[in-house]
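The following block contains the structure, expressed as structure tokens.
Note that this complex is displayed minus one protein chain, with the remaining chains in position.
== chain A ==
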Amino acid sequence: MSKGVLVDLTKCIGCGSCSVACKMWNALPYSQTSQQQGSNLDADTWTVINRAEVKKDNEPAWRFIKYQCLHCDEPACASACFSKALKKTKEGPVVYDVSLCVGCRYCMLACPFNVPKYEWDKAFPEVRKCQMCANRVYNGDSPACVSVCPAGALTYGEHKTILAMAREKINGDGGYVKHIFGEKEAGGTSWLYISDIPFENLGFRTNVTTKPLPEYTESILGLTPAVGLSWGALLTGMYVYNRRRNEIAKEKEKPGNK
């Protein structure tokens, strides 16, 4: 049921069709910098292509890295969002509902991949990020960026299917590194990457935990009821004890008891 996209970095020619399709479909305005390779995500730029100049077999090589929201299976942003403006849908996309957002920006702090961006220059700002064209996905179509890739670098499909495809590829003789980025990172993501160059050389954050991030808060906050109850019980006990002691003391002070 859950969908995903497999990015084969060895196939990307760096044309940037995906970023243009994203602008078109989401009706995002262009900025001067968003056209240059090497730019970052911002409120109006939900996917970018960056050029990594690396070495392969001691020969210089270029790789183009498509970057966007990875749509974690258990998203930290949605977990941090107390107003439920961010939600993981069952189709895979992590989507944003502006009508619920209070603008606290906890999601931006929570995201391990630094994806959500804020409209700092707006009077009524929104949090903005790739939503994996959730309505296209819902209607059985692939995200806009995937639909325009002329190089076959992006494959859309059932998460299980593309994960199997990725495994088959990296275990084949294509010279891939034996690592599917997104299989375990942050507890798994809907977008998966495979590459012939180690991901840390390509600017990926590889030191991210493999545990789903919400688990960290859950393990602490899960204690809340127990802590609340026992604290309450303790205080109640003390109250009852004190009251009883006072009563006894008062009894003793009564003149008739002497």
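We adopt the following convention: a contact is a pair of C-beta atoms (placed from the backbone, for glycine too) under 8 Å apart; a residue touches a chain by one contact, two chains touch by 3 or more; residues count from 1.
FYI, contacts and distances are computed from a predicted model.
Participant: The complex has one chain missing from view, so what does its UniProt entry call it, picking from "NADP-reducing hydrogenase subunit HndC", "UDP-glucose 4-epimerase", "Quinol oxidase subunit 1" or "Carboxylesterase"?
Facilitator: "NADP-reducing hydrogenase subunit HndC"
Participant: Write down which of A:V20, A:C104, A:V177 or A:V208 is the residue touching the left-out chain.
Facilitator: Spelled out, the listed residue whose C-beta touches the missing chain is A:V20.
Participant: Across the whole complex, list the residues on chain A that are touched by the chain not included here.
Facilitator: Against the missing chain, chain A presents residues 9-17, 19-21, 23-28, 30, 34-37, 53, 56, 59-63, 87, 89-91, 93, 95-97, 99-100, 131-138, 140-142, 144, 147-151, 155-157, 196.
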